[in-house]
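Structure in structure tokens, see below.
With one protein chain withheld, the remaining protein chains of the complex are depicted in position.
Moving on to subunit A:
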Amino acid sequence: MKISAYPSIAVVAILLSACSESPEQVALEQGKAIWEGTCAVCHAQGLAGSPPIGNKKMWAKRIEKGLPVLFEHAKNGFSGETGLMPPRGGNEDLTDHQVELAVKYMVSQSQ
């Protein structure tokens, strides 16, 4: 009886190992949820001159500027060549950390 239980424990351990996410993955998941709640309204398809998520052509020039610049633009707003980024996407309730998570998620999907 005891012997037959060992394989089950091993299988569970392997499954748990396979399911565990790295901190980076967890952060991306959190960023995705924030993005869906606020940023998607424009960035899902690139409304009003905004770069749509996944559009590598539009994002390349922006990603070149570096994450700190993108963070700053997302937090404080930015008037770019093609559109207007409102501070925190118009959601004043978002913390700096949440904005950064959303930006990182959008960048991860666009390079």
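Just so we're on the same page, a contact is a pair of C-beta atoms (placed from the backbone, for glycine too) under 8 Å apart; a residue touches a chain by one contact, two chains touch by 3 or more; residues count from 1.
The rule is simple: contacts and distances are computed from a predicted model.
Matching "Serine phosphatase RsbU (Regulator of sigma subunit)", "Heme exporter protein D", "Tll0287-like domain-containing protein" or "ChsH2 C-terminal OB-fold domain-containing protein" against the UniProt entry of the left-out chain gives the name "Tll0287-like domain-containing protein". Note that of A:21, A:36 or A:96, the residue touching the chain absent from this view is A:36.
Only one residue in the set A:30, A:91 or A:108 touches the chain that does not appear here, and it is A:91. Interface note: of A:44, A:63 or A:107, the residue touching the hidden chain in the full complex is A:44. Residues 36-38, 40-50, 79, 81-84, 86, 89-91 are the ones on subunit A that touch the missing chain.
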